[in-house]
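One protein chain omitted, others in place.
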Amino acid sequence: MERISIDEARHVARLARLDLADGELDKLTGELSDLLEHVEAIRRLDTAEVPPTAHPLPLSNVFRPDEVRPSLERAEVLAAAPATEADRFLVPRILGEAP
Amino acid sequence: MSLLDGGVAELAAAVRSRQVSAAEVLEEALARIEEAETELHCFNTVMLEAARAQAEAVDGAIAAGRDPGQLAGVPVALKDNMCTRGTPTTCSSKILQNWVPPYDGTVVRRLAEAGAVAVGKTNLDEFAMGSSTENSAFGPTRNPWDLGRVPGGSSGGSAAAVAAGLVPLSFGSDTGGSIRQPASFCGVVGVKPTYGLVSRYGLVAFASSLDQIGSFGATVADAALALEVAAGHDPLDSTSLDLPAPRLVEALGEGVEGLRVGVVDDFLAEVAPSCSLAAVAAAEALAAAGASCENVSIPEMLLGLPAYYIIAPAEASSNLARYDGVRYGLRVDGPDVETMNARTRAAGFGAEVRRRIMIGTYALSAGYYDAYYGQAQRARTILIRAFDAAYERFDVLVAPSTPSSAFAFGAKTEDPIEMYMSDLCTIPSNLSGHPAVSVPFALDSDGLPVGVQVLAPALGEPVMLRVAAALEAVAPPGVRGPVRPAASSSAVATGGGGGGRAGEGGGEVAGG
Partner (left out) sequence: MAEYETVVGLEVHCELSTRTKLFCGCANAFGAEPNTNVCPVCLGLPGSLPVLNEQAVELAMRIGEALHCEIRPSIFHRKNYFYPDMPKDYQISQYDEPINVDGLLELPDGSRVGIVRAHMEEDTGKTTHVGGGGRIHEAGHSLVDYNRAGVPLVEIVSAPDITSAAQARAYVAELRAILVATGASDGRMEEGSLRVDANVSIRRAGSDELGTRCEVKNLNSLRSLGRAIEHEADRQASLVDSGERVTQETRHWDENASRTHSLRSKEEAYDYRYFPEPDLVPLVPDEALRQRASSALGLMPAARRARLQAALGGAEHARALMDQIGTVIELSLDDLVLAASAGGADPKHALNRAANELASQGERARALDPVSFASLLALESSGTLSATQVKAVLPELVEHGGDPAEVARRHGFEQLGTEELESAIDGVISASPTEWERYVSGDARIAGFLAGQVMKATRGRANGKVVAEALAARRAGVSAR
């Protein structure tokens, strides 16, 4: 039976970019473990011969023609932003380059 | 009796023939909303100006001799996760509290093109995650049948608005039962269509491979008409089926003679007696109407819940990553972008959303993908195969909609898994992408409505709705709305089959 450790939960919170207080992290660690117990039946299924279903529809090759459509008004786009500068979205300093 | 309480088709016909103006219809709906809203809280936003402009446009079109469409002048309510240009779309989340979309979703646009008048955005569990509408950042919606009880969820506001007769039609989204479960709790009809039948463009994603928009109506005919308008191919949604919009209303009265109906055994022992009894009674009623009914065991149905609680959070964890405080919505500042993201998301998302993001992130993370997400996708295949086998023998399946009738506020908020169980009977159709409808069919010992589900194979909506209409025709009186919350019921004239129910049990806060 899989139980999650608080360190694991902390790692997951970091991956998910959630700044959780220690108290909540504790609570979530327990709840996550309970849920994993609940879905144990899934882990135990014999699926050696079963392909995964990513999608309920058997569709393929859905395309869009390469034709330009109008873009949004910049003023409207920027109006929704928490902070802008020089017609761009402003963010606090970035600690590392993109992976 | 007000036209608002009659059929939607009749209301649209009255508007088209200028028997009543769209503006008059709208004002009556707005008056009802104003009167009921303090108690019910169905709406996050009432679109006063936009609705009046739309009603005026409909009346103008009619005056100019143009046909505004099948839903001319019909007030509709939209779940607040459907994007509406110029009107806030919040998903009942603090993180989107002030967000105003710069575009209309496809369903929103289709409704307007059919002459419908969108009157407001209805309350939901935050990002559609929940089964009681208690997870709204803006307070819960109350069940008009009993103000101490939840309306179900996540489309609780849309279900309650129709149940209370505030609007004749509403739309919701159904990822694991979020239309059918509140429909059952509120005594209205709720349809989850085949995955891909209705465009998801403009529906704020919860779990993309499961989400479908569907309709609520007081009757099967109303919900079917709404679905006809909303359905149809959309080039903006890659998962939209490239088929002509289905004709659903015309065949509703054809009866069930000769249909093969399977009653799903596996849920009957898992749900409250009132719910299993309703399903059994429905099968008997269908048999009496000429269908052949047989019990069928599909044990794979019980894989649905655990598979869902891996797949849905996994997809959600990715879909909700974009709420990072950079482009729109809430920002909680921080010294660097990472801290800003993490603070924004912790403050902007409620507890249930945070919980599901954590589950989903875990299920997808390195070393666990195969054990959880991969296995759940395989369980999905197993479930679909079981459905396929059943549909070789049956035209439709009948099952309970929910494990219980509407429960009291707070009854399940402390135990997430207990809350998740609410979707036991509805989840399989989301995993398979098949259509299902909940029809009010019984009252329990507390006088609360209990729905029954009709399930059908992909694109089986016509036969599914025919069966639902047959059930509706023989349902006991008083199982459906509109009902008025007790405090205001005396002031408003109500009509329709549920009139007698008004006030019973209302006002008392049970449980809590």
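The chains carry the letters A and B, assigned in the order they are written, with residues numbered from 1 in each.
The rule is short, and it goes like this: a residue touches a chain if its C-beta (ideal position, glycine included) is under 8 Å from a C-beta of that chain, and two chains touch if they have at least 3 such contacts.
Computed from a predicted structure; not experimentally measured.
Although it is not drawn here, the omitted chain touches the following shown chains in the complete assembly: A, B. Checked against the hidden chain, the listed residues B:326, B:359, B:379 or B:437 yield one contact partner: B:326. Residue in contact with the omitted chain (choice from B:14, B:58, B:83 or B:450): B:83. Against the chain not shown here, chain B presents residues 81-83, 89, 91, 96, 99, 101-103, 105, 200-205, 207-209, 235-239, 314-315, 317-318, 321-322, 324, 326-328, 337-338, 341, 361, 364-366, 369, 373.
In the full complex, the hidden chain is touched by chain A at residues 15, 17, 54-55, 57, 59-72, 74, 77-78, 85-99.
We take it that only the chains that are shown with their structure count from here on.
Chain A contributes residues 4, 8-9, 12-20, 24, 28, 31-32, 34-35, 38-43, 45, 47, 50-57, 59, 62, 64, 72-73, 76-77, 80-83, 89, 91-95 to its touches with chain B in the complex. Put simply, chain B touches chain A in their complex at residues 99-100, 102-103, 195-196, 209, 235, 238-239, 241, 303, 306-307, 309-310, 317, 321, 324-331, 333-343, 345-346, 349, 351, 354-355, 357-359, 361-362, 365, 371-372, 374-382, 384, 416-417, 420, 431-433.
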